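Can you read through this structure? Questions will come right after.
Every protein chain of the complex appears in place save one, which is left out.
Chain lettering (A, B and C) follows the sequence in which the chains are written, and residue indices restart at 1 in each chain.
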Amino acid sequence: MASGMSFQEIQKSYFKVFIALLILTALTVAVTTIHFGDVANIVIGVVIALAKAGLVAYIFMHLKFDNKRLRYFVGIPIFFFVTLVMTLTVLGL
Amino acid sequence: MEAVLSQEKHAHAGGHAHGESFIRHYIFSTDHKMIAKQFMFTAIFFLFIGGAFALFIRWQLAYPGQPIPLIGQLLPSTWVNAQGAVTAEWYTQLLTMHGTIMIFAVIIPLLVGTFGNFAIPLMIGADDMAFPFLNMVSFWLFPLAGVIMMSGFLMEGGSAAAGWTGYPPLSAIASTGQTLWIVALFLIGFSSILGGVNYITTILNMRAPGMKMFDMPMTVWAVFITAIIITIGTPVLAAALSMLFMDNFLSTSFFVPAHLTVATRDMSRTAGGGQPLLWQHLFWFYSHPAVYIMILPGMGVVSDVLSTFSRKPLYGYKAMVYAIIAIAFLGIIVWGHHMFQSGMNPLLGTTFMVSTMVIAVPSAIKTFNWLGTMWRGKMEFTTPMLNAVAFVSMFVIGGLSGIFMASTPVDVFIHDTYFIVGHIHYVLFGGSLFAIFAGLHYWFPKMSGRMYDERLGKLHFWITFISFNATFFPMHILGIGGMMRRIYDPTVYDFLKPFQPMNEFITISAIVLGFAQFILVYNLAHSWFYGKKAKRNPWRANTLEWQAPSPPPHGNFDTELRVYRGPYEYSSPESVQDYLPQTVSPEELLAQRQRHEERLAQQEHAQPVA
Amino acid sequence: MSTLATTHTRFGTGIYHGKLGMWVFLASEIMFFSGFFGAFIVLRNLNIEVFTASAHMLDKTVATVNTAVLITSSLTMALAHLALERGEQGKFRLFLFITILCAFGFLGIKSFEYATKFGHHIYPWTNTFFATYFTMTGFHALHVIGGLIPMIWMLGKSLVKGYPQEMHHRVEALGLYWHFVDLVWIFLFPTLYLIF
Partner (left out) sequence: MLDWLPENVSIFGEGVDHLFTLIYYITVAIFILVNVIYVAFIIRYRRKRKGERAYHYHGNNLLEFSWTALPFVLFLFLAFYSDGIWEDIKYSDRTPNPDLVVEVMGQTYMWHFRYPGSDGIFGRRDAKFMGTTNPFGIDPDDPNGKDDYTTINSMTIPVNKTVLVHLSSMDVIHSFFLPNMRVKQDAVPGQWVDVWFNSMKTGKYEIACAELCGSGHYLMRAVLDVKSQSAFDGWIDEQYGSQLAALSAPAAASAPNADASQNDQSAPAVSPTH
């Protein structure tokens, strides 16, 4: 692996991420049972999901260790995803 | 590593096929050149089917309700009436299938499938694609989809008939043919994505040693950017098609509002609550970039051809690359200009108009750079060059007529009229198809190992060029007159009656245009077997594919490649010849010059004696 | 595949083909699901009451368990790749096996959920919420199946003659795909079950 981390360290980071993901899952379920208001609930749900996704992409999918150029493959579609969704939101309102 | 590479390379170079069976070599081949040929033959086959559909459509428009000459009586009664004239039902199926076939089964497979597959590995000095097996799967999904789509004609209710744009609710409440259309497009989309993944990986990873991104020929750049558009746009279409499939097949209501009054279908299960405009957004999010998928590779091919036959470096190479990137980027965010009259928020109309107007800028850059390339060149008018020159001129018309649509108030009037039909054909026929003709002739010697017949090539070009303009230019006038597209019989309307002679003229030109394509097929087919044997580099071109034997064997190259410079060093003062291939090393160049000077000296020496 | 050309060992970006190609493919997958998420947002804004009422009919507990199952499978997939990279075939087999088990578990729970819905006469055509629910989770389940097949093939090969260690690139590419499937679910879970 290009990261220069030892296998033990990597393995350890995997388990840490795993625990974090489980905690975040529990958190998101717990938090959304409380009704903060429509928008607030959506924001909380999306933020936690983004955090989880970031962990998966960054550690499990090796974006942290790998060639930085790979991040374009995530960045470009996300940009267009946002464009599409924002336009559609205007349409839906 | 280098040593191992070259050893293996020589092992491959000689062998055409290591005792491959017929099936492995010709049918389920993983060789990019064979796949390119397969794409080409299949797409040309579909070109004729789509063309025949167009002629049926034209016949009906020029002579409404009159029997189709010669074959009218032979067609099944579900297609034509008792006299042999096209029925309104078949007419809508024809126009739908004409659009779909020409876009998804002709132009995209020819430009992206054929040229992408053939040119990428050869032009970057690779032996094959990064994923040869995926490449094969990507091809075979395409004829499969073609068969599925065409089988709609045999179904009850006929094939898809909602236009190639397939707007719901019309497409969501349609017959089996529409379902097949959805499935077929999904498969073609998947095939495109596999191709796109393959192209991007190949171009990023497998360029010859020394070849930087900015040493790539424009064709490779264009296909690379196209592949990026494909991977970003096509999946959105796939998602939209999935939802349309659910609507059509399982009566869900993604795109179907409540309480529709539909006679042809039981709507009791449909809950409603959907939004028809949602489809249009998702569809155009793919299909507007698809227009660029269909034109960008053409621009790349034309850039290469223009530079080669002007014997001059491509003017503003980097600007051309950035223009392609700009077109691609803007192309993905302007989809809403197809929807100015759709009932979407007019505020979106404003924003989409501005972005659409801006897209004209990179297109203008490209045009001016092509002009700059020809400036003080030494042009040779071979068939590829003629077609490329026609491309530029036709693309200018197609681009300029687009400005009318981009301006929202003018679009109010010309939207969904023949002005649009004229515009799209100037872009897709005058643009893409002329680029395809240019590319087919340009790479024909490399593909087949033989030269095409130059005289037939020019004959085909001139007939096509003239009848093309005679067919599609008057459509702009029809559009200004207000003639709606996709109508079965324009004579129903009083204000369209004066245009009937023009419709007849268009139809006659279209028939000439259609039949002229047989010259192309005859020329290519005949030359494939009986043409003059082609040299390795008949056009004295710089790019890497001309360093390979004609036709290239399995493994493509028989020499070690290393790239030292950009692809457009024509008429370079450094070189003895008027071209300077990318692979010639500086030392070799020096040696060439020395030999040349010695020869000159000898001649001078010899002259007084003579 | 013996005729594969020599340039196949050329990696201009320093990333081998399988991984690069997989990332490009995943980029397109992001756009595929963005189409559905876009549709979800539009339809939700149009039918907010229907969506709220219908979302409360979903079983949160089952979905939470399923999320945990999928996260676990992601972990074991990552560990499986790590093990293969180190040449620990036994561990590789074990972790891959757990991953497959989790995938089947996920599918099992999902079909239980579907069956319960059908039992209550809830179908995709019931309303727009369930249309999006079934379509999105259905396509996600198809992606799970798409990942399962090569996993089973790899496990089978590993059991018969040992999975070649130098093929760990393939396992990594498959792992990327598998984590992506997990990632999609991470977004589907709150979108469909929680935010209402």
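Structure notes:
In the analysis below, contacts are C-beta pairs under 8 Å (C-beta built on N, C-alpha and C of every residue); 3 or more make two chains touch, one makes a residue touch a chain.
Worth saying up front: this structure is predicted, and the values here are computed from it rather than measured.
Seen in the complete assembly, the chain not on display touches B. Screening B:Ile71, B:Leu154 or B:Val412 against the full complex identifies B:Val412 as the residue touching the chain left out.
Here one chain is not drawn; of B:Val358, B:Ala470 or B:Leu589, the residue touching it is B:Val358. Across B:Lys378, B:Arg455, B:Lys532 or B:Arg593, the residue that sits in touch with the chain not pictured is B:Lys378. Only one of the listed residues, B:Leu75, B:Leu250 or B:Ala319, touches the absent chain: B:Ala319. Of the residues in chain B, those that touch the hidden partner chain are 87-89, 91-92, 161-163, 167, 169-170, 173, 257-263, 272, 274-277, 310-313, 315-317, 319, 341-343, 346-347, 349-350, 353-354, 357-358, 360-361, 364-365, 367-369, 371-372, 374-381, 389, 392-393, 396-397, 400-401, 403-404, 406-410, 412-413, 415-417, 476-477, 480-482, 484-490, 492-495, 569-573, 578.
Simple rule for what comes next: only the chains that are shown with their structure count from here on.
For this pair, chain B with chain C, the centres built from the Cα atoms lie 35 Å apart. Contacts with at least two other chains are made by residues 13, 15, 20, 24, 27-28, 30-31, 34-35, 38-39, 42-43, 46 of chain C.
Contact of a single residue of chain A with at least two other chains is seen at positions 76-77, 80, 84, 88, 91-92. Listing the residues of chain A that touch chain C in their complex gives 1, 7, 10-11, 14-15, 17-18, 21-22, 25-26, 28-29, 32, 41-42, 45-46, 48-49, 52-53, 56-57, 59-62, 66-67, 69-70, 73-74, 76-78, 80-81, 84-85, 88-89, 91-93. The touching residues of chain C, when paired with chain B in their complex, are 1-13, 15-17, 20-21, 24-25, 27-36, 38-39, 42-43, 46-47, 50, 123-128, 131-132, 135, 139. Interface residues of chain A, counted against chain B in their complex, comprise 76-77, 80, 83-84, 87-88, 90-92.
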